[in-house]
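Below is the structure I would like to discuss, written out as structure tokens.
What you see is the complex with one protein chain gone and the rest in place.
What follows is subunit A.
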Amino acid sequence: MFTAAASLRSCASSLAKAQCRRSLATSAASSTAQSSTTTGEPLTHYRITLRRSAISLPQNIKGTLEALGIHRRLQTVYHRHTPDIAGKILTVKELVTVENVPESAVRTKWEQRQERKAPRGYSVTGSKLQVDL
């Protein structure tokens, strides 16, 4: 029982670590890709974040945000590089920030949520009892 729990815990911690590593790796990759597009992966997606609210702006702008799948401020969505998405971004260019990212940096809503979370569980680094003995 105890071993099972321990293994679960270690699994959880390793998962969290892996996720951490993944997010770190991807952030590093995206930054390098931004600086030099030729060396890294091809940049295929827009990372769109809503910075300014569309409250009391015309319906067409509000509708464009809905069409991009943005419902609240500071929400981030990913879209492929296509002319229709580019046009939508430019319609709301005062409200959003846009980055070009490779395919590997694309996150779903759930994945973004998991990356925001603090790592679950703990890992035993040592025991004072064992040191004394």
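Everything that follows uses one rule, which is that a residue touches a chain if its C-beta (ideal position, glycine included) is under 8 Å from a C-beta of that chain, and two chains touch if they have at least 3 such contacts; residues count from 1.
Here, contacts and distances are computed from a predicted model.
Peer 1: UniProt protein name for the omitted subunit, picking from "Ubiquitin-like modifier-activating enzyme ATG7", "Exosome complex component RRP40", "ER membrane protein complex subunit 1" or "Large ribosomal subunit protein mL60"?
Peer 2: Missing chain, per its UniProt entry: "Large ribosomal subunit protein mL60".
Peer 1: State which residues belonging to subunit A touch the missing partner chain.
Peer 2: Interface with the chain not displayed, on the subunit A side: 37, 43, 46, 51-52, 54, 56-57, 81-87, 89-91, 93-100.
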